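Input: a single structure, listed below in structure tokens.
In this view, the complex is presented without one of its protein chains, the others remaining in place.
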Amino acid sequence: MRYLPHTQADIDEMLAAVGLNNLDELFEQIPENSRRIRPLNLPEAMTEWELTAHMQELAAAGGGDWQVFAHAGSQPHHIPAIVPYLASRSEFLTSYTPYQPEISQGTLQAIFEFQTLISRLVGLDVTNASMYDGSTAMAEATLMAMRITKRRRVAVSALVHPHWRQVLSTYLAPLADVELITLPAGPDGRTDFSGLCGEPAVLVMQSPNFLGVIEDLEAASQKIKSLGGLLAAGFSEPFALGLIKSPGELGADIVFGEAQSLGLAQAFGGPTLGLLSCKTEFVRQIPGRLVGRSKDVDGKDGFVLTLATREQHIRRSRAVSNICSNAGHCALTCSIFMAAIGGSGFRQTAQVNLDLAAYLRSGLEKLGFRRIGSAPVFNEFAMHAPNNFEAVHERLKSQKILAGLSLNMWKNDIPGFNPEGVWLFGVTETSGKARIDALLREIEKGA
Amino acid sequence: MIELKDINIPDDIKYAEDHEWVSVEAPFRIGVSDFAQDALGDLTYVELPEVGMKLTKGEEFGTLESTKSVSPLYSPLSGEVTAVNDLLEDEPGQVNSDPYGEGWIIEIAPANLDELDELLDAAAYQEKLEQEE
Partner (left out) sequence: MTHKFTPAGTGGLVLQEKLLWEKGRKGREGMSLVKSDVPPASLPADICGSGPDWPDLSEQEVARHYTRLSSWNFGVDTGMYPLGSCTMKYNPKINETMAALPGFSGAHPLLPASACQGSMRLIYELESYLAEIVGLKAASLQPAAGAHGELCGMLMIAAWHRHNEKSGAPRKTKVLIPDTAHGTNPATATMSGFTEVKVPLGPKGYIELAQIDKLMQDDVAGLMVTNPNTLGLFEQELADIIALIHQRGGLVYADGANLNAVMGYADLGRMGVDVVHYNLHKTMSTPHGGGGPGSGPVAVSETLIPFLPGPRVVKNGDKYEWQTDLPLSIGRLHGFHGQFGVAVKAYSYILSMGQNLKKASALAVLNANYIKEKLKGAFDLPFDQPCMHECVFTDAKQRAAKVSTLDIAKRLIDLGYHPPTVYFPLVVHSAIMIEPTETESKEDLDAFIAAMLEVAREAGEEPEKLHAAPTLTKARRMDETTAARKPVLTGDMMTGESK
């Protein structure tokens, strides 16, 4: 086996050195009642060539060859060759968490740069070295706000991705005295937070929200601040921030997000990259790793993990979170992408997304689809479809085209919003006019 | 770490088993001993209580952080916190450089001065450190 370097002679010499006769004797310390009796019931070991053939067969039915005109938290953006090429350098890929700064300056500087670029993107002072994904970043943002305010009432917008809200419920379920309130969707596809009252710890919003609508975070911020709580605002499509004001600028105290759009493959939903940022005053409550700049004993600039007393390996049961492994390599990949696209390219690409979405939306309107309210959207939007659309959608599946996502899938999950007959559509710069025109022609053809 | 013989143990204050010290007359200041600051290493953050907090003897009132540790602070006396050393927010290192002076942590209005008698004097504290070594 190519991953096991020991020859029989090696094994014999080493066994002799430790005073044993065979490998099984190494396991005599396992008590009889804990030992495995049955052999491992696993397939026969495959050669690299057998494995490749098997995996190609699975991948052929993996779903990656579908054209999907919907996002719902997962976006197909162009990933230039340089991004996976550089990210796969094994000095990055096969290293551990940079606890030994002297031999981890590459990872540490890359994370410091990541923290800086993301802080600039979201408009806040501090960003950690990453969370697992957007949903868990949102749950941690909520727990963080509860610690800061010492309050137990959580208000979440019904227009936050339903899966993310489900994760939040899972995280809050075992905690005593937590009150989770869902603020309903309003008629224009924005959150109705008029009913928010009492002493909430936090208002949790997503913008653009699950329906693709850009929320009024400034008003949300004023509302929650008037009640003494914090605004935690997030996003699943960072490209929107190429064009709209950042959540930090609009008053968010904590920002969470999903950065899959920035150079990461969709990969059936993971691994992706959770973002978590906050104002400096809250830095002792942010979970996850932080890289700081410092100097070495010779006075040379360098980087080191810092403020680790927040974390589980030091504070144990009183840590701000149990998180240890994060999405470090995804953060590196995302940094390389941000470096490659640049500030100018990011803005330009965001504009292309906006243009193509507007083009598809007006095309669909001509085919009888109706908008939901008049609030602005970015590259994703929900529409009421004409009656025959379900059949058209079904027919297009045979061409491996997913013409939008039916919101019926979440029919009991969005208070204040009736998803009956409503479909979610999304495009990116990868869609292009030609593909959109082809889609519109197919829809026009009918079932 | 410095040798035990080099540890400064002033004899005009009292000590708790957990290495906090308290002055024996007003203002009743509380801090940590030279031994404690040396054992903890360079401090990076001092978490202070709010003025007005009511403490019972032995209750936790804050923490001291170094880069690799978090250590709770326990009150050697019962009483109400009347002042905290705000200087430590920006300069936690004062606890290391001047543990009995600029590095004091809180002031307390003792609820029961008899509790002072239960604390160690300098000689007893010195003896405790020697025994533990």
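Should a chain be cited, it is by its letter among A and B, assigned in written order, with residues numbered from 1 in that chain.
The rule we apply is simple: a contact is a pair of C-beta atoms (placed from the backbone, for glycine too) under 8 Å apart; a residue touches a chain by one contact, two chains touch by 3 or more.
Nothing here was measured: the structure is a model prediction, and the numbers come from that model.
Peer 1: Of the residues A:267, A:391 or A:447, which one touches the chain left out of the display?
Peer 2: Considering all chains, including the one not shown, the answer is A:267.
Peer 1: Would you mind spotting which of A:294, A:388 or A:418 touches the chain that isn't drawn?
Peer 2: Within the whole complex, the residue contacting the unshown chain is A:294.
Peer 1: With respect to the chain omitted from the figure, which of A:167, A:220 or A:233 is a touching residue?
Peer 2: A:167
Peer 1: Considering the whole complex rather than only what is displayed, give the residues of subunit B touching the chain that is not shown.
Peer 2: Subunit B touches the missing chain through residues 42, 44-45, 65-68, 92-93.
In this section, only the chains that are shown with their structure count from here on.
Peer 1: Compute the distance, rounded to whole Å, between the mean C-alpha positions of subunit A and subunit B.
Peer 2: 45
Peer 1: Report the residues of subunit A in contact with subunit B in the complex, numbered from low to high.
Peer 2: Checking each residue of subunit A against subunit B gives 284, 306, 308-309, 314-315, 318.
Peer 1: List the residues on subunit B that touch subunit A in their complex, please.
Peer 2: Residue list for subunit B touching subunit A: 44-45, 65-70.
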